[in-house]
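One chain of protein is taken out of this complex; the other chains stay put.
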Amino acid sequence: MHAPTIVEVVAVERSTPIHTTVSFDYPAPALPGQFVMVWLPGVDEIPMSLSRTGVRKAMVARVRGDATAALCALQVGDRIGIRGPYGRPFAVTRRRNVAVGGGTGMAPLLPLVRHGPPGTHWDLIVGGATKAELLYLDWAAAAVSDEGLDVTLHTATEDGSAGTRGYPTAIVEALLAKGGIDEVFACGPELLMFGAFQSCERHDVPLQASMERFMKCGFGICDACALSGYLTCLDGPVFDRPALRLMQEFGHSQRNAAGLPQGI
Amino acid sequence: MHAPTIVEVVAVERSTPIHTTVSFDYPAPALPGQFVMVWLPGVDEIPMSLSRTGVRKAMVARVRGDATAALCALQVGDRIGIRGPYGRPFAVTRRRNVAVGGGTGMAPLLPLVRHGPPGTHWDLIVGGATKAELLYLDWAAAAVSDEGLDVTLHTATEDGSAGTRGYPTAIVEALLAKGGIDEVFACGPELLMFGAFQSCERHDVPLQASMERFMKCGFGICDACALSGYLTCLDGPVFDRPALRLMQEFGHSQRNAAGLPQGI
Amino acid sequence: MHTLPGDELPDELAGAVADPLLATTLGRLRLRNPIILASGFLGETGQSLVRCFAHGCGGVVTKSIGTLPRLGHANPTVVEVDGGLLNAIGLANPGMEHYRSELAAVRDAQVPGPIIGSIFGADPQEFSQLAKGMAAAGADALELNLSCPHVKGVGTEVGSDPRLVEQITAATTAAVSIPVFVKLSPNIADILPIAAAAVDGGAAGLTAINTVRGMAIDVRLRRPILSHGQGGLSGPAIRPVGVAAVFRIASHLQVPIMGVGGISCGADALEYLMAGAHAVQVGTALMDRGPLAFAHIATELRDFLRVEGFGKVSEVIGLAQGERP
Partner (left out) sequence: MHTLPGDELPDELAGAVADPLLATTLGRLRLRNPIILASGFLGETGQSLVRCFAHGCGGVVTKSIGTLPRLGHANPTVVEVDGGLLNAIGLANPGMEHYRSELAAVRDAQVPGPIIGSIFGADPQEFSQLAKGMAAAGADALELNLSCPHVKGVGTEVGSDPRLVEQITAATTAAVSIPVFVKLSPNIADILPIAAAAVDGGAAGLTAINTVRGMAIDVRLRRPILSHGQGGLSGPAIRPVGVAAVFRIASHLQVPIMGVGGISCGADALEYLMAGAHAVQVGTALMDRGPLAFAHIATELRDFLRVEGFGKVSEVIGLAQGERP
């Protein structure tokens, strides 16, 4: 039923100075890469990736406008509406993977890395503007030691306050150039994903990227999320390299609520 | 779903000079005493008891007006609509039973006697105006010999051309007076059932009678079949003695399509 | 109140239908709970109305009664469709003269809630005559069913002409002293002018909505299923239509409204109440939930109010309208 289920916020965390994680209980099964439509009453209904995929679910946002501001201002006990989960999740089928995230793009990568098949090795690249803004870095570091995950952690900051100075795409390129990588998983700003796509094309490595487009229905009827013939909500948000290659709009344009193309 | 399922008539038999049996395949499970709503396109939709209750079902009618005339004029291959089965069926819980039917009232008694629990003894009373009009008499006779049912067959005709002259209620009274009867099942003209009811009251023997009232919905919303506070379609058509006792209208009045009471 | 054997409600349900949390008023009428039987359901006979009270309703609306007995349309008169029911009963009814005896039986039974007498006619005169008959028979209130064919137009109903609605309402309110509710049809470009016309005519309240015009065709028999062809759609399918109508009326007019159309559970009733209805009517839900639908819906409503911390049901009325200006 594509109608919002009303849930209460059970936890709100300032995950970084600019990122807020909101948790709620919503039993519908979900997989990493899937998203929900979040109704912020009186404000908007927006797509959000799930950063926790169990019965207790979570999402993480940074303030971009009204809706994300309302989301980041939620308090424990507040009621919001959730429908979904929607969309095609990430699918891990190979052993040595790179997961590259920028900003809130870390959201789906967290459950992806955590719930990947045993024996999977991850190079996890966390990108952000500054050291303080690197999302879920603490969790990632802890996961390696506590949960015994096979994760090699990389960081990239624009100001060089932690890890490589510059964009995380540089690390992707370096890893692929070195070789031995089976697949890349990307989520974050479109230019980050586009950079990762170009590296994967160059080195002929499979890629799955989680795209963002304006969404209204979330279940494939309204065309708001159209992306070069694909529907981001139904065929995506996770697309593989062959599909991304066909998208003239990838890295170049996206449509607003009117369906009018605009630059990325 | 209370919408007609279209079935094809698979057999039409003249069961007596005035009774026509129409068979059709309709898989919904049904019990003796239940009825279906039969849509005769362009004519009417009327309640009919089932005289066969397997996947292949049957009903038997005598011409009373337009709808029963259309039903009796059906040919093999004709399409009709069926919905249901509806209503409370007969329930056989005792060993020595009387089944008394008059005219088309034999319809539900046929599957009742045939599918009763093993070890049940039946005194089956078939009533009609003349010998030729005794419905399902051949079947009943054959059932005793071929199907090994424990049935004692009685007949009553108004003109005395077969069995007792007069109404079958006289046989009911005689059987109850003799004693040893655990329960009576009646279907037929209301005065027949009312007579059976009076005998059962007198001898304090349980009774189940299948009542007829005007029906529109068949599933308990329209009140067309109201019978002294009961709904014939939902609480009946089979009622037991305590309920019948509360019905001031039993044997006295019934309502037409307008809901206006009329004499029986 | 006399009940048939087996008709006593289980304690759990009996407690809910008479829970003080649900007690409310509808204009001058007092209701033990706001769940009312809709017109045309189980309302042709007095004893069936009594039984609805036994099954937990807070009030009943009778079948729509006209001056003379009417057989209505031939069967099929009802057919289930996706999300609802389509009917063309055709205003079948035993006529006012007989119906007085049915209502007498209800009065004698001392039912725990109001009897709202539904009437239909062709013009103000007929409505006012029927109103007197219903009032004399002991109805506590009236509901005017304006969904009969409109003589002037084709394909429209009496209830789509605001002038006629006002005249009929005025004639009826002048004829009786009991409160008069006007039942509105959704088959209209805008329900508000009709609602306003009824209020201008002196209506004590409004009922929204009647059935939505519809048709079902059997594709194997290649003909409409209902003998009348066209019918009226009820049930869950029309709930959004009814909620929108009640919301629109309540945001403009200050009269008690009975919300009706597709209410099957407590949450459905709440949608109407929060849209602005003071009470709700239940009809087609009897199809799936059976005669105990009233008690179950009342229980669900009571439980919701408790969990959400409301003190009485009237607190939720119009909540979805937000801040009123």
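Residue numbering begins at 1 within each chain, and the chains themselves are lettered A, B and C in the order written.
The definition used in the following text is that a contact is a pair of C-beta atoms (placed from the backbone, for glycine too) under 8 Å apart; a residue touches a chain by one contact, two chains touch by 3 or more.
Values in this document were obtained by computation on a predicted structure and should not be read as measured data.
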Displayed chains contacted by the hidden chain, counting the whole assembly: A, C
Touch with the omitted chain, as defined above, among C:L26, C:A92, C:V182 or C:I238: C:I238
Touch criterion as defined above, residue of C:R100, C:R248 or C:R289 at the omitted chain: C:R248
Touching residues on chain A - with respect to the absent chain: 1-4, 6, 37, 39, 41-46, 79, 81, 216-217, 219-224, 226, 228-231, 234, 242-243, 246, 255-261
Positions on chain C contacted by the hidden chain, ascending: 81-84, 86, 153-157, 160, 187-190, 192, 212-217, 219-220, 222-224, 229-231, 233, 236-241, 243-244, 247-248, 262, 267, 270-271, 274-275, 304, 308, 316, 319-320, 322
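Going forward, only the chains that are shown with their structure count from here on.
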Partner chains shared by chain A and chain C (touch criterion as defined above): none
From chain C, the most remote chain by mean C-alpha position: A
Averaged-CA centre spacing for the pair chain B and chain A, given as whole angstrom: 68
